[in-house]
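Worksheet for the structure shown next.
Heads up, one of the protein chains got dropped from this complex, but the rest are sitting where they should.
Per-chain residue numbering starts at 1, and chain names A, B and C are given in the order in which the chains are listed.
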Amino acid sequence: MLSVYLPVFLLLAVAALVAILMFTLTSVLGPKKPTPEKLLPYESGSNTTGASHLRLSVKFYLTAILFVVFDIEAVFLYPWGSMFRELGWFGFVEMLGFLTILAVTLVYAWKKGALEWET
Amino acid sequence: MEVGLGEYLALATILFGTGAIGFLIRQNMLIQLMCIELMLNSVNVALVATNRFYPDNHAGQIFSFFVIAVAAAEAAVGLAIVIAFYRLKKTVETDEADLLRH
Amino acid sequence: MTTAKFILFALSALVALGGALGTVAARRPLRAAMSLLIHIIALAALYLTLSAHLLAAVQLLVYAGAVVVLFVFVIMLIGPGAEPPHRQRAVVSRTLSLTLMTIVTTTLAFSISDVAADWVTAPAAFGTVEGVGNALYKEALVPFEIVSITLLVAIVGAVAIARRSTKREIAAKRGREAGAAEQAA
Partner (left out) sequence: MSSWIHVAPLVLLVGGGLFIMLADVFAKERPELATVTSVALGVSGCVSLAALVSGVAPQTPAFLTSYLAVDKMALFFDVVICTGAALSTLLAGGYLREHGYERGEFYVLTLFSAFGAMVLARSVDLLSLFVGLETMSLGVYALVAFRRASARAVEGAMKYFLLGSFAAAILLFGSALLYAATGHTDYAGIAEGIAAGADPRLVLAGMLLVVVGLTFKVSAVPFHMWTPDAYEGAMTPATTFMSVAVKAAAFAVFLRVLVVAFGDPMSMSEASGWPPALAALAALSMVYGNFAAVSQQNIKRMLAYSSIAHAGYVLVGVVAVFRVGDEAISAVLFYLLAYTVSNALALGSLILMGSKGREAVSYDDLRGVGRRHPMAALPFVIGVLSLMGFPPTAGFFGKYYVFNAAVHSGGGMVWLALLGVLSSAVGAYYYLRVIVVMFMKEPEKGQVLAVPMRSGYVVTALSIAGLAVMELGLMPGWFLDLAVQAAQQLVA
C-alpha cells in the first residue's frame, strides 16, 4: 500500500542528501582562517547599518490573511475539479453556490480596500 | 508489534494534552494560537484513525477535512485580533491584558 | 500490519510528538512556528499510514502551506524577539494546571490505548480523491455550503478588524470627537 509513495520518499531523501552534502563538504574541505572582516555579515561590500531583522509593515498582513482563506476555497475546488463530470448538474449548482458566496466576499474585501498596497 | 486504533487514539490524546498544557502555561498569544492548532491537529488524527477502522463511509475524513478548513479560517481571524492587540499595546503577552481583570 | 507501515507510524508519531513539545516549549515564537511546521509534516506522513491520501495532501497544502506561513508572517511583523524575561506571573497556578493536565492526559491516553479494532481491509477508493470527493459533494453537501459562509465571516471579520478607516468614517469620527468636546465644555 505504501509502495505507491516510494518515489515521493525517494525524492525527499535525495533532496535532503544534496542539501546536507553541500553544507558538510564546504565546511570540511575549505581552509579556515577567520579574520574580523570576513566574519562581518556581508552587505555587498558596504558596512552593515540598522538591525538585522527587517520589520514588515502592517499593510501586507491583510493580504496574507486573505491568502489563507482563499487558499482553503481552492482546496475545496481540487476534489470537485477532478470529478465534476461524474457529479453532473447537481455538483455544478452546488459549486456555483459556493463560488458565488466567495466571489461576493472577494468583491467586498476588494472594495473595502483590503487589497491596496500603497499606504 | 501490532498498532491498532488504541495506539492512534493514545497518540491523539497525548498530542491534545500537550496542546492544552501549552495553551494554559504559555503567556505569549502567538504560541497559544499555535497550541490551539496542535489540539485541532490531534482531533484530526483521532478522526482519521477511527475512519480507517470503520471504512464503510468517509465520515471521519470529511469531518477532519472541515476541521482543517475551519481551523485555518479561525487562525486568520485570531491573528487579525493579535495584530490589533499589538498595534495598541506593543506586546503580545497575555498578562498585559489585565485591564479588565478587576 | 507491514513493517514498513509500522516504521512510518513510529517515526511520524515520534517526530509529531517532538514537534508538539518544541512548539510548547520554544522560547521564541519563530522557533515554535518551525517546530509546528515539522509537527504538521509528520502528521501528514501519519495520515498516509491510515490511507488518508487526499487529507495528507490537504494538510500539507493548507496547514504547512498557508497557516504556518501566516504565523511566520505575523511573527516577523511583531519582531521575533525572545520572550522578555519578566517576572513569571502566577507560577503556582500554572504549575498546578501543568501537573493536573499531565495526569489527566496520561491516564486517558493509557486507558484508551487498548481499544479493540481490527485492520479491516479498506475498499479500493478509500481516502482517495474520488472517494472523499464523492462523500464531500454528495452526502456532506450541507456543511460544504455552510463552510462557504464560515469563510465569508472569517474574511469580513479580518477585514473589519484590520483595514484602515475610509474617508467617510474619519469624518464621522471627527464629528464624534467634536460632539464629545462640545458636550464636555
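Here is the rule we go by: a residue touches a chain if its C-beta (ideal position, glycine included) is under 8 Å from a C-beta of that chain, and two chains touch if they have at least 3 such contacts.
This is a predicted model, so every value here is computed, not measured.
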Considering the full assembly, with which of the depicted chains is the omitted chain in contact? A, B, C
Which residue of C:Gly22, C:Gly65, C:Gly79 or C:Gly157 touches the chain not shown here: C:Gly157
For chain C, residues in touch with the removed chain: 108, 111-112, 115, 138-143, 146-147, 149-150, 152-154, 156-161, 165, 168-169, 172-173, 175-177, 179-180, 182-184
Could you please point out the chain A residues that touch the chain left off the display? 100-101, 104-105, 107-108, 111-112
Could I get the residues of chain B that touch the absent chain, sorted low to high? 5, 9, 12, 16, 19-20, 23, 29, 32-33, 36, 39-40, 42-43, 46-47, 49-50, 54, 59-60, 62-63, 66-67, 70, 73-74, 77-78, 80-82, 84-85, 87-89, 94, 97, 99-100
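Everything that follows uses one rule, which is that only the chains that are shown with their structure count from here on.
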One chain's C-alpha mean falls closest to the whole-protein C-alpha mean, and that chain is C
In terms of C-beta pairs in contact, which of A-C and B-C ranks higher? B-C
Averaged-CA centre spacing for the pair chain B and chain A, given as whole angstrom: 21
Averaged over CA atoms, how far is the centre of chain A from the centre of chain C? Could you give it in whole Å? 17
Please set out, as single numbers or ranges, the residues of chain B touching at least two other chains. 69, 72-73, 75-76, 79-80, 83
Spell out, as numbers or ranges, the residues of chain A touching 2 or more other chains. 58, 61-62, 65, 68-69, 71-72, 75-76
Within their complex, state which residues of chain C touch chain A. 2, 4-5, 8, 48-49, 51, 54, 58, 61-62, 65-67, 69-70, 73-74, 76-77, 79-80, 129-130, 132-134, 136-138, 141, 144-145, 147-149, 151-152, 154-156, 158-159, 162-164, 166
Help me check something: in the complex, which residues belonging to chain B touch chain C? 1-11, 13-22, 24-28, 30-31, 33-35, 37-38, 41, 44-45, 48-49, 51-59, 61-62, 64-66, 68-77, 79-84, 86, 92-93, 95
In the complex with chain B, residue positions of chain C that touch it: 1, 6, 9, 13, 16-17, 20-21, 23-24, 26, 29, 32-33, 36, 39-40, 43, 46-47, 50-52, 54-55, 58-59, 62-63, 66-67, 70-71, 74-75, 77-78, 83-84, 86, 89, 94, 97-98, 101-102, 104-106, 108-110, 112-120, 122-123, 126-127, 131-132, 134-136, 139-140, 143, 147, 150-151, 153-155, 157-158, 161-162
